[in-house]
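The structure is given below, and queries will be raised subsequently.
Every protein chain but one is kept in place in this view of the complex.
Chain IDs A, B and C follow the sequence of writing; residue 1 opens each chain.
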Amino acid sequence: MASNSFGKFFTLTTFGESHGDCVGGVIDGVPSNFILNLNLINEEFKKLVPDYKTFFTKRKETNLPIFLSGIKNSKTLGSPIAFTIKNDDYKSKDYNELEDVFRPSHADYTYLKKYGIRDANGGGRASARALAPIVVAGSIAKQFLKSLNIEINAYTSQIADIKLDKHYSKLDINNKNNNPVVCPDDKKANEMEKHLEDISVKGDSTGGVVSCIIKNVTVGLGDPLFEKLNANLAKAMFSINAVRGFEIGSGFKGTEKNGSTQNDNFIINNNKIKTSTNNSGGIQGGISNGEDIYFNVGFKPVSSIGKEQKTISVEKKSVNIKIKGRHDACCVPRAVPIVEAMAAMVMFDSFLQCNALNIHE
Amino acid sequence: MASNSFGKFFTLTTFGESHGDCVGGVIDGVPSNFILNLNLINEEFKKLVPDYKTFFTKRKETNLPIFLSGIKNSKTLGSPIAFTIKNDDYKSKDYNELEDVFRPSHADYTYLKKYGIRDANGGGRASARALAPIVVAGSIAKQFLKSLNIEINAYTSQIADIKLDKHYSKLDINNKNNNPVVCPDDKKANEMEKHLEDISVKGDSTGGVVSCIIKNVTVGLGDPLFEKLNANLAKAMFSINAVRGFEIGSGFKGTEKNGSTQNDNFIINNNKIKTSTNNSGGIQGGISNGEDIYFNVGFKPVSSIGKEQKTISVEKKSVNIKIKGRHDACCVPRAVPIVEAMAAMVMFDSFLQCNALNIHE
Amino acid sequence: MASNSFGKFFTLTTFGESHGDCVGGVIDGVPSNFILNLNLINEEFKKLVPDYKTFFTKRKETNLPIFLSGIKNSKTLGSPIAFTIKNDDYKSKDYNELEDVFRPSHADYTYLKKYGIRDANGGGRASARALAPIVVAGSIAKQFLKSLNIEINAYTSQIADIKLDKHYSKLDINNKNNNPVVCPDDKKANEMEKHLEDISVKGDSTGGVVSCIIKNVTVGLGDPLFEKLNANLAKAMFSINAVRGFEIGSGFKGTEKNGSTQNDNFIINNNKIKTSTNNSGGIQGGISNGEDIYFNVGFKPVSSIGKEQKTISVEKKSVNIKIKGRHDACCVPRAVPIVEAMAAMVMFDSFLQCNALNIHE
Partner (left out) sequence: MASNSFGKFFTLTTFGESHGDCVGGVIDGVPSNFILNLNLINEEFKKLVPDYKTFFTKRKETNLPIFLSGIKNSKTLGSPIAFTIKNDDYKSKDYNELEDVFRPSHADYTYLKKYGIRDANGGGRASARALAPIVVAGSIAKQFLKSLNIEINAYTSQIADIKLDKHYSKLDINNKNNNPVVCPDDKKANEMEKHLEDISVKGDSTGGVVSCIIKNVTVGLGDPLFEKLNANLAKAMFSINAVRGFEIGSGFKGTEKNGSTQNDNFIINNNKIKTSTNNSGGIQGGISNGEDIYFNVGFKPVSSIGKEQKTISVEKKSVNIKIKGRHDACCVPRAVPIVEAMAAMVMFDSFLQCNALNIHE
């Protein structure tokens, strides 16, 4: 039931199995006559495939998206933008021996039960590879948002138990590009790197948190009941593999506080209505209030590890496995562009929905 | 854009302003010829309006839902079930003085900016009152789920910084009905009660966490990409007012751990495939694996407090306000039935979607 | 699966059985802060219940819609507009004897097979009574369209084999209000009336055609592939009970002609782009071109007739029946406001969808 589509207005439909010929997508609801910077899409896309580091997957997908429709001379035609991304580094031998096994904390078992068939090689649609098309659509959404002045910036704020302890406003977020863990704090980034190298050597993995900031948001995006902007962001983030937690504004910490300290008082600043604090995270009653939207997305440790694990085979026999293949010690740094992309799709979709009802301006 | 509807198959559409004549809903996608226990719906509904306690709102809505269609002699007809719930305790004087003010951390400002009009009395659609219809639809979903053996149970696991420290399996969850804070641990419940009385006297409020357990889940619910079962639960929970966090399975704590300790090994138990641990929270690759689904929902402190607050008026003037009205010191205990109801709608909707594709059994 | 909702943006969800307590609806996606003329809605609504004539049903529903939400002091709040319409003239005795019978060309059989339960009295949701909420939503849509200058006007153009033979531009359409058959041509109207009286006396019924004209349409409504404006109009019209045909522009007659005579040449008129003819019926490539949209909707004869008919009972026994009840000799005149209402919903929905993508004006 269109379970491979995301967004009501600006809609991405994705396809492709991890170890099939390609993955790809179709983007519908693209305003026409807009000049896209295709290089920016490629640059964004390359962030998914960081330079080689011991703690990152050895799978190197070098192919860039190929656009099949919807764009001519860099201009959007208003018709759907379809694209494919070839899967080039196909090494299914590593997977063959796992074909009859339910890997712990993978989707092997649920897939087989749901579909009665399992495309063992690389996890089919459950693989992170299936998320690549999201970055393409997100990058296009970002370019539209930028024309509306809205900016989205995510970064690694935690790996294992190494956490940024500063408020986001104290960080120079662009600093995140200086290190492979995509963390704006050099010292913490250094710790994170070392930790990842450590556990990588041990054949283990870990989790972490991506934080995301959205600035210059139009007031009025989102709806009060079932299309709250925060609810759509929550769903978007949980659509990313391995996500186990989402919190916005003061989040879970705020749940321990009192109303008198958590409430955001309205003030006048430069003749504009602002709030003195922003524990609401830029959304009140499901609707953006113009303050920064900020949220955290928690990722569980990567399930594929080199260490030996006990599990069972499809024939219900106990087996011990070591997963060879090519896997990250931590998915968090590579999840940063995906978090941004999903956020961008939600924000632009909300913008279009809000725009529809402005009929008498 | 149907922003007042929830669910694709089992769909609830709600209506009504907090201080209008009534709130209500229409439920579409109800399988026909099913015998509903209407008393159960009423009992569920009454949980929204707990007995008087100093720390709960003085607003006492005693009206029960009135069904207008879709049911005859307790049987579902397959046609939409519409219902209204009269608003009886209408005291808009308390709100009148707030008509020209943006209450801190309320939706007053975002509403006015979005709609250009604000139904000041009681918050319009932003009020918790607008959630009442959810409990009716959720209670119907629960009865269908029960016929499929699926059970949903939520409870208060934290108020302010008072937290349950036991694993949910060690709790007798039904114990939650013995105290007004809906917490299954008597000792903690006692502490919570006292704390709420304290802050209530001070005119303040606090937040907390609702935990929810879903048992006997059919394997195979949810989809791998954009309709992950966890993603739909996340959206559902963030559709509840005041929610600021959602985590499933080992959640944010699990993000700090290693894969080798977090992975859930598959085992055979009574000839059935189970997992030895359940850090995944019953969902792998977006699809239910038959283990318990469990998650936490974090609520911010109630925004309406008796303490004096600084804010501004619609005319951009600084004002000091004290919110009289009738408000909870903490919304968490009253949110428990709403969490269950939203979860039930998601689970039944997922079940129906999954069922659609089983065409050759 | 939301099968009782119509429209993507401006969405009507209806409920209520023919002989239950009431019918009603919820309209979502209503732009806020718009002043509605509630009298106009009532006037529109009354057209559904024409003055007594021998050839019209004796069921006289005099209740007007009662609005429960979404409107305050005649202004739309932006929240859903819910309304109920009480069923007052409940005479189920006439139906009781039909409870165990499948009436010919009614939905009795398909209902029982689909739902396993049949609310025999009056046809449940299959009754024309279930269409009443459409007129309320359509009347609201019309008021929005009028503010955009778009006007919709339908009339009876055929009853039995009595057909208007003039082009619609030669008719004074407002003339339709002078006679009970809602036909703008006095002479034909007279013939139609007489024919209806004749067949009414014989306990028989007949069919006919409603024609509809939409003027001053914004250019650009509708989409090229699967949301063609004509496709949505077709679906809308076929959502009305008893409709068996829909044709737009030159319709079926045009299928016999040559391209050289059917093509609409573009011309300049008053410095505006127009077409010299309008065989396309105002829509080209699924998108409105600004010319008049006009179409015909064919209705089969009313199924409920007083004449004796052979059919079978639920127990598969042959029976002869005469349907007493209260039924029209022809549904066409009463379908006129419903055709207008469905057309208005489609047009306004298309307008909002088109509006959403205009982001940089």
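Here is the rule we use: contacts are C-beta pairs under 8 Å (C-beta built on N, C-alpha and C of every residue); 3 or more make two chains touch, one makes a residue touch a chain.
The model shown is predicted, which means the values in this text are computed figures rather than measured ones.
> Per the definition of touch given earlier, which of B:16, B:29, B:104 or B:298 contacts the omitted chain?
Once the missing chain is taken into account, the touching residue is B:29.
> What is the set of chain A residues that contact the non-displayed chain in the whole complex?
1-5, 8-9, 11, 13-17, 20-24, 26, 28-29, 32-33, 68-70, 72, 75, 77-82, 84, 114-117, 119, 124-125
> Go through chain B and note every residue touching the omitted chain.
Against the left-out chain, chain B lists 9, 29, 31-32, 34, 78-79, 144, 147-148, 224, 351-353, 355-360.
> Residues of chain C in contact with the chain that isn't shown?
The missing chain touches chain C at positions 1, 3-6, 8-9, 14, 102, 104-107, 109-111, 113-114, 123-126, 130, 158, 160-161, 199, 204-209, 219-220, 223-228, 230-239, 241, 243-252, 254-260, 262-268, 271, 273, 275-276, 279-281, 283-289, 298-305, 307, 309-312, 316, 318, 353-354, 356.
The criterion applied here is as follows: only the chains that are shown with their structure count from here on.
> Using C-alpha centroids, which chain lies at the maximum separation from chain C?
A
> Measure off the straight-line distance from the CA centroid of chain A to the CA centroid of chain B, and report it in whole Å.
About 26 Å, centre to centre.
> Distance-wise, how many Å sit between the C-alpha centres of chain B and chain C, to the nearest whole number?
40
> On a C-alpha centroid basis, what's the spacing between chain A and chain C, in Å?
46
> Scan chain A for residues touching two or more other chains and write them down.
9, 224, 353, 356
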